[in-house]
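Removed from the display is one protein chain of the complex; every other protein chain stays in position.
A and B label the chains in the order they appear, each numbered from 1.
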Amino acid sequence: MTPESFWRDGRGIRGWLLTTDHKRVGILFFFGVTLSLVLGGVFALVLRLELLTPERTIVSASTYNQLFTHHGIVMVWMFMIPSIPAVFGNFFIPIMIGAKDVAFPKLNLASFYVYLLGAALTLTALIVGGVDTGWTFYAPYSTSTPTQVGWVVLGVFVLGVSTIMSGINFIVTIHTLRAKGITWSKLPLFVWNIYATSIIQVLATPILGLSLILVGIDHAWGLGLFEAKEGGDPVMFQHLFWFYSHPAVYIMILPGMGVITEVVCTFCHNPPLSYRLLVIASLGIAFVGFLTWGHHMFVAGMSTFDVGVFGALSMFVAIFSAIKVFTWTATLYGGRINVATPMLYFFGFSFLFVFGGMSGVAVATSSLDVHWHDTYFVVAHFHFIMVGGTLTAFLAAIHYWFPKITGRKYSEKWGLLSAVMVILGFFFTFMPQFLLGNAGMPRRYYSYPDRYQWLHVLSTAGASVLALGLIFVVIYLTAALIRGHRAGPNPWGSSAPEWRIPSPPPTHNFIAPPDPSHGPYDYNGKEHA
Amino acid sequence: MTEVIYSDPRQRTHALHLGMWMFLGSETLLFAGLFGLYASYRAEFPSEFAVGVAHNNALIGTANTAVLIISSFFVAWGVHSIRGSRRRPCMISLGVAVLLGLTFLVLKSIEYTEHLRAGLAPGAHFSSTMLPARGFALFYTLYFVMTGLHALHVVAGITILTWLAIRVRRGRTRRDHRTELELGGLYWHLVDIVWIFLWPLLYLTHR
Partner (left out) sequence: MNELMRKLLALPEQRSSVAFGIDVLHYVVISISLLGAVAVAATVALLLVRFRRRPGGIPGPRPRPMSVKAEGVALGGLLAMFLVFWIIGFRQYVHLRTPPANAMDVYVVGKQWMWTFAYPDGNATTSELVVPVGRPVRLLMTSRDVIHSFFIPQFRVKQDVLPGRTTTLWFEANKPGVYDIFCAEYCGTEHSMMRGRVIVLDDGAWAEWAQNQPHGDDLAAAGERVASERGCLRCHTVDGTRFIGPTWAGVYDSVVEMTDGARVRADAAYLTESMMDPDVRIHAGFAAIMPSYRGLLDAGDVAALVQYIRSLPAHPEPKAPLPKNPVRFP
């Protein structure tokens, strides 16, 4: 008798709120991060509406300052960082390594509640008055502003704790629970990417915790560690903050890269050009990513020597991403490609991530960065990578694994339409921002000189299309949940391990133990049902 | 559930140990940030920091070091006892370690009180006229933040050791008392090691 799907197995609402099934935890996180994406997106839309005119459009300057701060905080810590690992990592890592769950299922559930607590504290800050420091909390503004820094700092600290808990869980799971015969070199590359991400999470997040504690105590009570009057150095805060926040951007992109590898190999029915190079690239990004934080501080008052060193190291980290782009593109060659929605997202990714990454090489060129620093060029750069890279990968992941998780198929037509809207909408939102930055428009500006207006209008128009595309995604996927056609275990014909179990999976994942001789990229000469 | 996930108890023990070491790694990074700040500011204000260090009560500082090292010994003795299933010596060792931990906190409070009375307080509350230079106040701010964060971890460690002692006393039939004690012991040892780095930086290096 086939076991129940994990959706049905369990006692009502308690079976969800007290679950220790990694798949259910993943679904819980899915709701959390999606709601966060919506909230962060609403803040962005209001921002973009305000920027339609050079002076006040719909909100005051102080509200605007709070909006961009809240947008950044919610997007970075409540959406981007948890999104792929806590949803898809949780759902699929145990399955991909042949385990029945993660190493510490109760810790997993706890990490969700800690996430909720952190989110609640952060949202409390928004409700009781808001914060206007920017998501980067630079001292001494952050330690002297009368806004609700205390609540936000506490909230983000707790969110950081949730991240560390997840990171520890994944590292231990991957080390200790691989099924018999599943060696490190037989793991799907998505697992390697989550592993690299988890290492960064465990090692970098404590520094964020420290920065937040120091700002929080200083704000409430007066510490003066970054206050010139007390002998402190405001640039020291920047070093501490970016030491975490630069690796954090790799926490945000590495899982997305893992998704892309899985999608490309499955839909092309081809193994990656070089498995080993992709592993080296992931670990390389994680390691070198810790050494480049100073490139956020080229005009902050750092020594010229430091500027040189950080610039050079930043060039190295770009090469690891280049390895991945090369490998993905080469994997298409000689494949038998199913151009379905996830592959459309890959196509968008291939332009947006590469241009975003190259704009990163550009800002690492110190003399150019003097002009671009703190302008819209940088805003465009990181949105190209974060949205054009990670969000696109997140959408690709949803569309790739939807049949496995829900046992249903969605409308390919709607998938195509929405992907086009998202990619084009994104492009027209952020491409003008590169030009705005070139033209000298600083970031975090409520009002601006008239001559920048046309680019802002174009950007806002693009944002509306992007938002609409995302709304469509929500609608047709919900419709598919209710009345989509049933999907079998392997609608894409993938060789990857998660496609050899039923759709949706049963609670303990496997009916028979996984077969280690069947690799995740075993396509040469074979077809998979 | 654990019976389902793990193929044998040794795998579970291995996982728990690995998880604990990862957690200790993150705690180490937390303190490493503070050590980094200390190093930067000390390089900027060498003489003021030296005066600050010299002014600290090296007697209490060294006593605290001894207290923590001895408490770590007792925790190790407790782990050793439970491995031989000797519950009573284990509980006594843990109890002594807890008392020593509390002693540490008492000595720390005495120190803090002395400092605050002399106006040597963190940040904006600094009111000593001993040395007007900025670096001196900064030293005390870092001193309070570093030892304060450490003291919070000592409180957490005492809580963990107490809880473990109670569990051993109640004799709950868990196969891995030993693992719990090893992991709790590791945490306590980390707290001790952090102090061993704080001690010279804050009490001894005044040349």
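Definition applied: a contact is a pair of C-beta atoms (placed from the backbone, for glycine too) under 8 Å apart; a residue touches a chain by one contact, two chains touch by 3 or more.
These figures come from a predicted structure and were not determined experimentally.
Asker: Touching the absent chain in the whole complex: find that residue among A:Val59, A:Ile337 or A:Ala461.
Answerer: A:Ile337
Asker: Could you tell me which of A:Thr341, A:Ser366 or A:Ser494 touches the chain that is not displayed?
Answerer: Considering the complete complex, A:Ser366 is the one touching the chain left out.
Asker: Among the options A:Leu277, A:Leu416 or A:Ala461, which residue touches the chain absent from this view?
Answerer: A:Leu277
Asker: Considering the whole complex, not just the chains shown, which residues of chain A touch the missing one?
Answerer: Contacting residues on chain A, toward the hidden partner: 61-62, 65, 132-134, 138, 140-141, 144-145, 227-229, 231, 233-235, 268-270, 273-274, 277, 298-301, 304, 307-308, 311-312, 315-316, 318-319, 322-323, 325-327, 329-330, 332-339, 343, 346-347, 350-351, 354-355, 358-359, 361-362, 364-371, 373-375, 435-436, 438-440, 442-449, 455, 523-527.
Asker: List every residue of chain B that touches the chain not included in the displayed model.
Answerer: On the side of chain B, residues 44-47, 132-134 touch the unshown chain.
Definition applied: only the chains that are shown with their structure count from here on.
Asker: What is the distance, in whole Å, between the centres of chain A and chain B, each centre taken as the mean of its C-alpha atoms?
Answerer: So the centroids are 35 Å from each other.
Asker: Tell me, which parts of chain B touch chain A in their complex?
Answerer: 1, 4-6, 11, 14-15, 18-19, 22-23, 25-27, 29-30, 32-34, 36-37, 40-41, 44-45, 122-126, 133-135, 137-138, 141-142, 145, 149
Asker: Can you check the complex and tell me which residues of chain A touch chain B?
Answerer: Where chain A meets chain B, its residues are 20, 99-105, 107, 164, 167-169, 171-173, 175-177, 202-207, 209-211, 213-214, 217-218, 221-225, 227, 229-233, 236, 240, 243, 508.
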